[in-house]
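Since the structure comes first, as structure tokens, the remarks are kept for the end.
One protein chain omitted, others in place.
And then subunit A:
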Amino acid sequence: MTAETNSIEVRNLQTYYGSRHILKNVSLDVRMGEIFVIMGGSGSGKTTLLNHLLGLLRPSSGSIRILGRDVNAVTPLEKQELRTRMGVAFQSGALFSSMSVGDNIALPLREHTQLDETTIGIVTRLKLEVVSLAGFEDLMPSELSGGMIKRAALARAIVMDPRLLFCDEPSAGLDPVVASSIDDLILRLRDAMGMSIVVVTHDLDSTFKIADRICVLDKGEVLALGTVDEIRASTSPRIQNLLNRRTEEAEVDPDAYLRRLMGIRDGDEDEPRGKRL
């Protein structure tokens, strides 16, 4: 029974934005209790894939099962219940600027549980302890540094003890020491709470430190999927370019290039071959 071993199952996922093909037949599994890193350059489709996994986008075709449920077939109530078992730490933190750090973290508990306010307070402060922000609950988000915002966002993401945690670029924009401490925190969370963690990042150091398995996305396709050792050992030039931070020269399609420069969209009639000026 796959639902017992996999937190996420994606099958043949296709996504279009208008006529642009963003995700091309993506299939992958995230196993229970593993740290699964989705890696790729800008424009590789990793944020689109994350938005699908969060149920924020509907696929053009294909299926996504989260914790055993087809996210595109669940009722709104079931979706709500599913979301209480998922935590998300957004890249920007996405903290409510008008609420204190403590109130931001307590919000999911106040919205989704009947817990006593004393318990909510203790759980909130426990999570702040876990992310090394003890005593910061009364500060406003505007008073936090970038690394502290990431930590507060992580505290809010885990406040409901989710089975599945998503981290979008958890170390982006942080200095190496702070970034490394976030990686350590992600590892400790998985080990202590047994949650599955999906990390979307383009940070190679972070990826190799925390990943059990890596999915490399490139131009909307799964270029490779495997353990850290398997990805490192890949002989694919595109993987090696990514790992060695070598830029890839995009192939030039002269016809498409000229049409873009001329502002001719797909379906537009061809311009005349020439005209007197």
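Heads up, the rule we're going with is that a contact is a pair of C-beta atoms (placed from the backbone, for glycine too) under 8 Å apart; a residue touches a chain by one contact, two chains touch by 3 or more; residues count from 1.
In this section, contacts and distances are computed from a predicted model.
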{"item": "Record-based protein name (UniProt) of the chain missing from this complex, from \"Anti-sigma factor antagonist\", \"Carbon-monoxide dehydrogenase small subunit\", \"Peptidoglycan/xylan/chitin deacetylase, PgdA/CDA1 family\" or \"Zinc protease\"", "value": "\"Anti-sigma factor antagonist\""}
{"item": "Which residue of A:Val88, A:Val159 or A:Leu174 touches the chain not shown here", "value": "A:Val159"}
{"item": "Contact residue for the chain not shown (choose from A:Gln14, A:Ser63, A:Gln91 or A:Thr113)", "value": "A:Thr113"}
{"item": "Selected residue (touches chain absent from view) among A:Ala192, A:Val252 or A:Leu277", "value": "A:Ala192"}
{"item": "Contacting the left-out chain in the complete assembly, out of A:Leu56, A:Ala73 or A:Ile122", "value": "A:Ile122"}
{"item": "Contacting the left-out chain in the complete assembly, out of A:Leu13, A:Val130 or A:Leu154", "value": "A:Val130"}
{"item": "Positions on subunit A contacted by the hidden chain, ascending", "value": "113-116, 118-119, 122-123, 126-127, 129-130, 159-161, 188-189, 191-194"}
